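Okay, here's the structure, questions in a sec.
The complex appears here without one of its protein chains, the remainder shown in place.
In order of appearance the chains are A, B and C, and numbering begins at 1 in each one.
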Amino acid sequence: MSDSKPIDIPVLALGPRGDDMTGRAILRQLEELLAALVERDEPGSIDLRSLPFGPEDRQLLEEALGEGEVEAEVESMGPSRVRETGIPGIWWVTHYGSDQQPLAELLEVTYCPEILITPSDAAKEGLSALRARLFESDHMGR
Amino acid sequence: MSEIVDNNPLDLTGTRISVQKPEVRYDVQGEMPDEERVRIAMRSFVKDFGAHSAIYMESCIHCGMCAEACHYYVQTGDPKYTPIWKLELFKQAYKREAGPFAFVYRLFDLKSAVTAQQLQQWQELIYDSCTMCGRCTMICPMGIDIAALVSQARHAMFEAGLVPHELWAVAERAEREGSPLGATASTFADRCEWMADEHEVEVPVDKERADVLVTISSIEIMKYPNTIADFAKVLNHMGVDWTFRTDGYEATNFGLLSGNAAWQKDMSMKMIKAAIACGAKTLILPECGHAYGALRWQGANLYGKPLPFEVLHISEYLARGIKEGKIRLRQWPESVTFHDPCQVSRRGGATAAPREVMRALGVKLTEMGEPGLNWCCGGGGGVVTIHRADELRYKTFELKMKQVEATKAEHLVSSCSNCRQTFDDGQAHFQWDKTMESLLEIVAANLINT
Amino acid sequence: MRDKTVLELLQARGVSRRGFLKFCATTASLLALPPSAAAAIAETLGKTRRPSVIWLSFQECTGCTESLTRAHLPTIESLIFDAISLDYHHTLQAASGSAAEAAREEAMKAAWGQYVLVVDGSIPLGEQGYYSAIAGVSNLEMLKETAAGAAAIINMGTCAAYGGIPQANPNPTGAVPVSAIIKDKPIVNVPGCPPIPVVMTSVVAHYLTFGAVPELDHLGRPKSFYGDTIHDRCYRRPFYDQGKFATSFDDEGARNGWCLYQLGCKGPTTYNACATVKWNDGTSFPIQSGHGCIGCSEPNFWDKGSFYQPLSAGIWGDRQATLGTAAVAGAAVGAVAAASTRIRQQHASEEK
Partner (left out) sequence: MDLIDFARGPALQWSLALFIFGIAWRLIGVLLLHRKVDHSLPRHQDTTMGGVRLIFSRMWPKPEFRQSNAVHYALSYTFHIGLFIVIFLFRPHMLFIRDLTGLSWPTLPSGFVYVIGAMTLATLVAMLVRRMSHPVLKMISNFDDYFSWAVTALPVATGLLAVSHLGARYETLLALHILSVCLLLVWFPFGKLMHATLFVISRGTTGALFERKGAST
């Protein structure tokens, strides 16, 4: 046992699958979802983790959707990255755990992802917090 | 029984010699209940069933390939002529009586459904449409020797009294008179004398002592008597101490062909005793197919120990004589094809000998396919004697004619007198221009006598 | 605290509304639910009262609890599960002795008919069940008693689900799984030795969220985690199809990361999420680390022959003796058959 050498075990021996069929299917579905949003005001989303999604598919989607104007980072129970694609109304949302492992990856078709909107409860709490601060500064200022 | 014989005078004038066409056929012999007939047939089939036959019975995979090797199937397209099917009824007997699972079959009474009627129907398959030529053995992927099994089935058929009329009649005559075709000892002696005169050749008969005993086929005695002279010419040319013997001249064995093992033994023992009596070292068999199988390969086993002399087919004896320089031949540079008699070549192993003889004659030989594998003449196994089989036999003969014609050879040569009479008969029927010639005859005609 | 909703309790623990939404989205994804389910989860949890979970440990090795607590960082589902809902777990709780048992009884009384019972370990039936007892109460008795008031039972680990190692041959304690005793409650099996931590917490969270057991396979396992075989989801699968196999643990094939079928991998007949969810926060799983799957999430995995025997090999009893006897017996019967045929032939010959 003393002369046993550590061996290197490759962990990702899988080659590329070699097609982007899933990517193409997703683009079709996005078209339907976006039409639903525009025509009926119905938001929708696609869970990328539930699909056989390879590097070719990702490349195809990234090229087809492009970069948009908005990019946001939400820090809550680990980071979440939210960015609008070059197609307005389609958002690319990736949730990470507190250990930076991706937990979920979604394409949301909506005017604004819910995670970006300030919840009304939080806004109420914000209002009282702000008032408390104003009160404080008024007193301190005198 | 004898009324069959009495009513069956021989026909020795036709192109094929047999009993005359019977007006009423007796294809069933003896009086016994149907069940008894079936029982006897089945018991007989397995009575001396050895390991070899049992292995064959176990091995068939029902692939049906043997059909394509059989001239009866090829010419008629009738599946009943599939060689292994000819044994179908006997398989039941084997399974129930001799197979490794036999006691299970008997225990659960998985009874054979064989009836006497079926056996009678099978008579045609076992006799009329099988020459035991053994081509099926050549094609069988399991190597089953179907021809040998048919021979065994014939034993059963004989014991059950289910032999075709003519075959039974000639076999019975052979047992009684010593020749199936009326070539009794005295007739034979007369013919020898006649030929000696006719050809001015010495024909020794019944010498006390001789190195070589020559035997002959009834067909030759009655239909091709010149053969007697040809034998004499060649053996005298070789300077051999030889003889014919009236107590053991008949080489044909209708006991074998009809399926009567006891008669087969009687017929073989005559020759064996004659050879021993004159102290022969060599017994020469004539140009006859089944005679070769009967004595060369079965003789010693009927005798019960190795024969005290060697048994050779005439073609083998000629080949040896040529090799030893005892036979000097003129060149006979003709275009020839050679018909291999099934029992001598394919099944007897004397395939090379006639070719060595022909090489010495300097003939231009064109083979009919692989030597030893050619189509049967269609007359072997006693089939040629059976009148009701004629039509079927002519059909199979067409196949043979085609094969011969394909060689474009001018001469058709063989070394079997039974094949020869089948060819003569076929020739007459189809008005064919080919006459089969005897190898012995050609050799006898081309000897260089100094 | 019992009157508050799950959302309120989470918020009290510093989870923001956004964090909660994120949790709902990831849970939906993990459970292979459509993205629209995230909203339903959020809505339910916003209204659902705090659930109660009672965890009973029977004939077990505490490996399942160890696995559970190996979740690296707190996640919302683990918060929902252990911080918010767990009322009794004798390994994890602070209380001990009679105080602990009192906590169990109190929790049962407070939420009779509504709590979730989680079980790890099998139940010994031998010696009237007293191979294993807690506070003088046999596992069998405690299970029956606690299960009576449960809304559903979740079996954590192969022991509770299928009997596991305690039940393995020769099963000295007469161990049985929960399902052998409790027949009248919905039961979810979360097998594995141990199960994957996130699978454990997610299944509990799913039940708490939806108030119903998830879709199960014929062995009572949630299809979302146990729907595919390890083999079908294995990253080494292409090597199986190409016929490239490691033939020992230190050969070229092993170094190249080829298929471990020949070394006894039970991946083809094992249903679990190891190949996709992986272990230690997604770091690896046994096959990735170079060892074949031992099939621990399947019933009787301990008794299915050697872990190093290829799946296609038979599971033999006393093979040599059986086959040797068969050969000798066959030869004897054959010899008798041949002899009887010979005798019959002899008779037949004499008859004539």
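The rule we apply is simple: a contact is a pair of C-beta atoms (placed from the backbone, for glycine too) under 8 Å apart; a residue touches a chain by one contact, two chains touch by 3 or more.
Here the structure is a predicted model, which is why all the values come from computation and not from measurement.
Every shown chain touched by the omitted chain in the complete complex is listed here: B, C. The missing chain, though absent from the display, is touched by one residue of C:Gly46, C:Gly174, C:Gly282 or C:Pro310; that residue is C:Pro310. Per the touch definition above, the residue from B:Val163, B:Ala350 or B:Val363 contacting the chain not shown is B:Ala350.
For the chain left out of this panel, the touching residue among B:Ile40, B:Ala67, B:Met195 or B:Cys278 is B:Ala67. The chain not displayed touches chain C at residues 218, 229, 231-232, 240-245, 261-262, 268-269, 299-300, 303-305, 309-317, 319, 322-323, 325-331, 333-335, 337-339, 341-342, 345. Against the chain not displayed here, chain B makes contact via residues 49-52, 54-56, 58-65, 67-69, 73-74, 77, 79-80, 82, 84-85, 88, 98-101, 137-145, 296-301, 303-307, 310-311, 345-351, 369-370, 372-373.
The working rule: only the chains that are shown with their structure count from here on.
Viewed as a contact network, the protein chains form an open path, each link joining two chains that touch. Overall, the chain located most centrally, as judged by its C-alpha mean against the mean of all protein C-alpha atoms, is C. Chain centres here are C-alpha means, and the one lying farthest from chain A is B. Separating the centre of chain A from that of chain C, both taken as means of CA atoms, is a distance of 33 Å.
Averaging C-alpha coordinates per chain places the centre of chain B 79 Å away from that of chain C.
Looking at the complex, you find that chain C touches chain A at residues 15-19, 21-23, 25-26, 28-30, 32, 34-36, 72-76, 235-236, 238-239, 250, 254-257, 281-282, 284, 288-290. The part of chain B that touches chain C in the complex is made up of residues 43-44, 46-49, 97-103. Against chain B, in their complex, chain C makes its touches with residues 334, 337-338, 340-341, 344-345, 348-349, 351-352.
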